[in-house]
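Notes for the one structure printed next.
Of the protein chains in this complex, all but one are displayed in their positions.
What follows is chain A.
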Amino acid sequence: MSSWTLVLVASGLAYVTKLAGYLVPESWVEGPRRSRVLTLLPVALLAGLVAIQTFGGDGGSLHVDARLAAVAAAILLLLLRANFLVVVIGAAAVAAGLRALGWG
């Protein structure tokens, strides 16, 4: 498919997926168990994203590099109750610094 077809199809599917979450009847998500699953859902997906963004490489291979040090720095900053922006910039700086020194 052409690049524009690809961009538009991917965007259309993404939007339909987003909207579907709003069209599901509310009764589907009632009850303590379902509610708990839904509450934990973003926790699971965000944790998965952290793992993949930290270790993931080409074709799903796993690597330890400067990103791990950056996430460790982020956790340290979070423990120190740093602001979101400080956490993100601090982590990027750690990764950039390590790479400038020739690691990761």
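Everything below uses one rule, namely that contacts are C-beta pairs under 8 Å (C-beta built on N, C-alpha and C of every residue); 3 or more make two chains touch, one makes a residue touch a chain; residues count from 1.
Note that contacts and distances are computed from a predicted model.
Chemist: Name the absent chain by its UniProt protein name; which of "Response regulator receiver domain-containing protein", "Branched-chain amino acid ABC transporter permease", "Cytochrome P450" or "histidine kinase" is it?
Modeler: Record says "Branched-chain amino acid ABC transporter permease".
Chemist: Please identify, in ascending order, the residues of chain A that touch the omitted chain?
Modeler: Interface with the chain not displayed, on the chain A side: 1, 3-11, 13-15, 17-22, 24, 26, 28-30, 32-56, 58-62, 66-67, 70-71, 73-75, 78, 83-85, 87-97, 99-100.
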